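Only one protein chain is missing from this complex, and each of the others stays in its spot.
The letters A and B name the chains in turn, as written, and every chain counts its residues from 1.
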Amino acid sequence: MKYLSEYRDGTIGRAIADRIRATATKQWMIMELCGGQTHTIVRQGIDELLSGVVEMIHGPGCPVCVTPLEQIDRAVHLASRPDVILTSFGDMLRVPGSECDLLQVRARGGAIRVVYSPLDAVKMAIDNPDKQVVFFAVGFETTAPANAMAVWRAAQLDVSNFSMLVSHVTVPPAMLAILDAPDNHVQAFLAAGHVCTVMGWEEYEPIAAKYQVPIIVTGFEPVDILEGIWLAVQQLEAGEARVENQYVRSVRRDGNLPARKLVSKIFRVADRKWRGIGEIPGSGLAIREEFADFDAERRFALEDLATNEPAECRSGDVLRGRIKPNECPMFGTACVPDHPMGAPMVSSEGACAAYFNYGRTRIKGTAAPKGVKESV
Amino acid sequence: MTATIPAFACPAPIGVTDRVVLGHGSGGKLSGALLRQHFLPHFQSSALRQLGDGAVVSAGVSQVVVSTDTFVVSPLEFPGGNIGTLAVNGTVNDLAMMGAHPYYLTAAFVIEEGLPLEVLDRIVASMAHAAHVAGVEIVTGDTKVVERGKGDGLFINTTGIGFADSEFRPMPSNVRPGDVVLLSGPIGLHGMTILSTREGLGFESDLASDTAALYPLVDAVKRATDGAVSALRDPTRGGLASALNEIAASSGVGVMIEEASLPIPAAVAGACEMLGLDPLYVANEGNFVAFVPEAYADAALAALQAHPLGANARRIGVAVAEHPSMVVMRTGFGATRIVDLLPGDQLPRIC
Partner (left out) sequence: MCLGIPGRIVEIHHDRGLPMGVVDFGGVRREACLAYVADDIAVGDYAIVHVGFAISKVDEAEATRTFEVLKEMSQLDELEWMADAVPDLQLAEREKSP
């Protein structure tokens, strides 16, 4: 596929890795912000390719992983109502809530439908006038324009049985929380290419300047990531700290202005809890008053719910890059994709799932499975 | 893989459920668990415990291969076939994977009240045609009707009977390190065709199911290798990854495959990219993998490619002594990754 497959070329990738090795005079610690980047890095062995030269620290860039337990529980509660059809992206269905996940709610009779686009959920509301259709609107800034358009469209077409359960998070406050942490080791960042496609990179410039960290806006294919790491290493070696754009085929400095405009029209900045991390002020989006009719939390008067997270789950430390997934005592034993303790083991973009699914033969400290079949 | 959940336990460890969930039907780990925990403890049969595509049973001196399968696909009709075509080809192929020449089928129908008769006619006509092409006779059957709302249109069970050459018994325990892995045709066509019809996830394409009766191909490989095929499996639900994992697990041998060698049609690749799916886990209905000793690999591949159904056959990997029971893939980029069974169905993603 054009503009995709060529960025998976191993020869080009290894050539860039050679350049990185030739340029680095010491080991650098770089954090990639996006879960999709984490997965490419582990799946394609980029961390291995650069071992000793660059250590990749995996950031909290998986919106599924950081969706607060309360929102999952709210989704479970709504989906369990007979008058509700809950629509969602596929990623959310296996994430454990306090009591169960959405797939189990479906087994108990809840109406849950996977959609590809938020507009499909609006259409479903139009097609099912006797039901309440709730869309579980999760994501970073990349998905906000799509979710905003769903509200806009529902308002325009007067689809009164449509509402959204919102769990949006934004990147810069999370980055600042990481940089402000006293034990921070991150020296440079790979910013998320699709977040920046929407938002541009203006808001990262003051961060790069204040904390003196290079920030490279990077794509998601292995060649993109290697090129992003190379640009970061060049800056680090030269003592520079700028925002640079690797993902030139998609990102411009001011991003996508019509998208940003509609997002601000529908959403306002709000405080948001990040699962495993805690509350980060100003790090979320909430539906504005004018569109309150489409806010599921208000429509259904969802109470504050008591939540229950396994105490042993270290997903917060994994999401902050403090530990690698295989350093968690539960990894690969009590916590595996079949029965995950926390979201990063479930989500296709979670660091724990990436390590489990792709990295076990290589990564020290993760045992290969003893044999898939138990004796019968 | 065994796991212990600490005593403090979260209130409902998610891996333990009190109900059947859709993932139990996916062909992945949950399916395996359902079998081991809820069926095998009751059904005491050494033939059953082999967990092959079918069973070889004897009565006196005769040996018969029997296999059964139930088809629950939705929609009932789709590009390339319908539930009836699958019901015939699916069971015929299970027999073929045991090395048996298929001869007879039974067909049992559970029909939901309200199914239009013209739909039933089309499906039954397709079954007759598929049976004719496959060279099998449908000799007995059953029909039940259930109330509206209790049947998803139509369910079909077919049981197949075939006869095997006593010398030709492909099974995972025959696989040895060094055996070559051959794939008879492109992957992902059936599963992505079904997905393309799904409300909300749908897309337009020229995709069609690859459903086909595979015994002629199996026979071609058998002749080309003097019967020295180690193992056969058709990657239906759970895709190529699940089929390879089943063989690796049963045989105890490791499997290494090359991503660059996999025949993935452009439309399958495009749809998978769009939805965030991995073609390795997408269902197929018209291809199979064969583990063949190295000495016979070229002959087997040539035999496959000479047949219309095997025109896109490829050598995709090799059985190895390393990483026993695990399937590992070398990616197009040059890295190696584990190809594990998924817990349940693959889900489209945004991330």
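Brief remarks on what is shown
Everything below uses one rule, namely that a contact is a pair of C-beta atoms (placed from the backbone, for glycine too) under 8 Å apart; a residue touches a chain by one contact, two chains touch by 3 or more.
Please read these numbers as outputs of a predicted model, since none were measured by experiment.
One chain is not displayed; in the complete assembly it touches the shown chains A, B. Touching the missing chain, out of B:118, B:147 or B:204, is residue B:204. Here one chain is not drawn; of A:1, A:181, A:209 or A:238, the residue touching it is A:1. Summary of contacts with the chain left out: across B:48, B:208 or B:269, the touching residue is B:269. Listed residues A:63, A:110, A:228 or A:276: the one in touch with the omitted chain is A:63.
Contact between subunit A and the absent chain runs through residues 1-4, 6, 9, 11-12, 14-16, 18-19, 34-37, 61-63, 89, 116-120, 139-143, 145-146, 149, 153, 156-157, 192, 194-195, 197-198, 220, 223, 227, 248-252, 256, 258-259, 349. Interface residues of subunit B with the unshown chain, by the touch rule above, are 196, 202-207, 265-267, 269-271, 273-274, 276, 349-351.
Basically, only the chains that are shown with their structure count from here on.
Inter-chain centre distance (subunit A to subunit B, centres taken as mean C-alpha positions): 33 Å. For subunit A in complex with subunit B, the residues that touch the partner chain are 1, 4, 8-10, 13-14, 35-36, 43-46, 48-49, 62-64, 87, 89-91, 93-94, 96, 98-101, 103-104, 106-108, 113-117, 120, 124, 138-139, 143, 222, 308-312, 333-334, 336-341, 347-349, 356-362, 368-374, 376. Contact residues on subunit B toward subunit A in their complex (touch as defined above): 1-6, 8, 10-17, 19-23, 29-30, 32, 36, 40, 49, 199-201, 245, 248-250, 252, 266, 269-270, 273, 275-276, 323-326, 328, 331-338, 340-344, 347-351.
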